[in-house]
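The following block contains the structure, expressed as structure tokens.
The block that comes next holds chain A.
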Amino acid sequence: MTHLLFVFDLVLLATLLGLAVAALTSPDPRRAVMLFIAFGLWLALVWARLKAPDVALAEAAIGAGLGGALMLAAARRAARRGTDRLKGRKSGADQA
Partner candidate 1 sequence: MSLDSLLPASILLSSLLPGAFIFLVPEENHLLRGVLNMSGALLKLLLVGVMIWGVFHGHVYETRLTLAPGLDLVLHADALSVLFVTLSSVLWLVTTIYAIGYLEHSPNRSRFFGFFSLCVSATVGIALAGNLLSFVIFYEILTLATYPLVAHRGTPEATRGARVYLAYTMAGGALLLVGAVWLRALTGPVDFVQGGMLTGLHLEHQGQLIAIFLLLIAGLGVKAALVPLHGWLPQSMVAPAPVSSLLHAVAVVKAGAFGIVRVVYDVYGVQLAASLGLLSVLGILASGTILYGSIKALSQDGLKKRLAYSTVSQVSYIALGASILGPVATIGGLVHLVHQGIMKITLFFCAGNYAETLGIHRVSEMNGVGRRMPWTTLAFSVGALGMIGIPPIAGFVSKWYLGLGAVAAEAHWVLLILAASSLLNAAYFLPILYRAWFCPTPETWPEEQIPPRRLETSGALLWPPLITAAFCLLAGLLAAAPFSPLEWAELIARREYGL
Partner candidate 2 sequence: MDSLALAIGVPLIAALAAAAFPARAQALGLAGALATTVASLQVTALVWQQGSLRSEPGGWGAPLGLALQADGLSAALIAMTALVALATAIYASGYFRPGNRPREFWPLWLLLWTALNGTFLAADLFNLYVNMELLGLAAAALGALGGQPAAVAASLRYLLIGLLGSMTYLLGVALVYTAYGTLDMDLVAAALRPGPVAGTAMVLMTGGLALKAALFPLHFWLPPAHANATAPVSAALSALVVKAAFYLVLRLWLDVFTPLVTPAAAHLIGLLGAAAVVWGSWRALRAERLKLLAAYSTVAQIGYLCLFFPLLQATPPGTAREDLLAALVLMALTHGFAKSGLFLAAGLVQQSAGHDRIKELGGTAQHLPATTFSIALAGTALIGLPPSGSFIGKWLLMTSAVQTGQWWWIAAVMTGTLLAAAYVFRVLGQAFNLEPTPRRFLTQGRTELPALLLALTSVAVLGLAARPLWQLLQPGGAA
Partner candidate 3 sequence: MSRRASLAVSLLLGLLTLLLLWVFAQALAQQPGPRLAELAATELPRSAVSNPVTAVLLNYRAYDTLLELAVLLAALLGIWSLGAASPGYQPAGPALEVMADWVVPLLILTGGYLLWVGAHAPGGAFQAGALLGAAGVILRLAGHQRAGLPSESSQRLLAVSGTAVFAAVGLATLAFGAGFLTYPPDWAKWLILLIETAATLAIGTTLAAAYVGGQPPENPEGVRSR
């Protein structure tokens, strides 16, 4: 039983680290933020497992939720600017 729990813990942590690495290495801002939100929610899960429900709740609501929402808005702007610039460059190329 404890072994099972241990394996469960390991999977939890491995997923957590995996999400972190994915969030940190993703070059696409929107994707990175999505992964970050997933990371935060997963972190909340891990904390719930560590008997810290207050903090888990706060992390899910504030860290992942609102922090994620703020970043997502920024990521959307960044993505929009990226495509704008791409378009601008293309139209410039067309003119030339």
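Candidate entries met the following condition: all candidates are chains of the complex that A comes from, given by their letters.
Criterion: contacts are C-beta pairs under 8 Å (C-beta built on N, C-alpha and C of every residue); 3 or more make two chains touch, one makes a residue touch a chain; residues count from 1.
In this text the structure is predicted, and so the values were computed from the model without any measurement.
Touch, as defined above, links chain A to just one of 1, 2 or 3 in this complex, and that is 3. On the chain A side of its complex with candidate 3, the touching residues are 53-55, 57-58, 61-62, 65-66, 69-70, 73.
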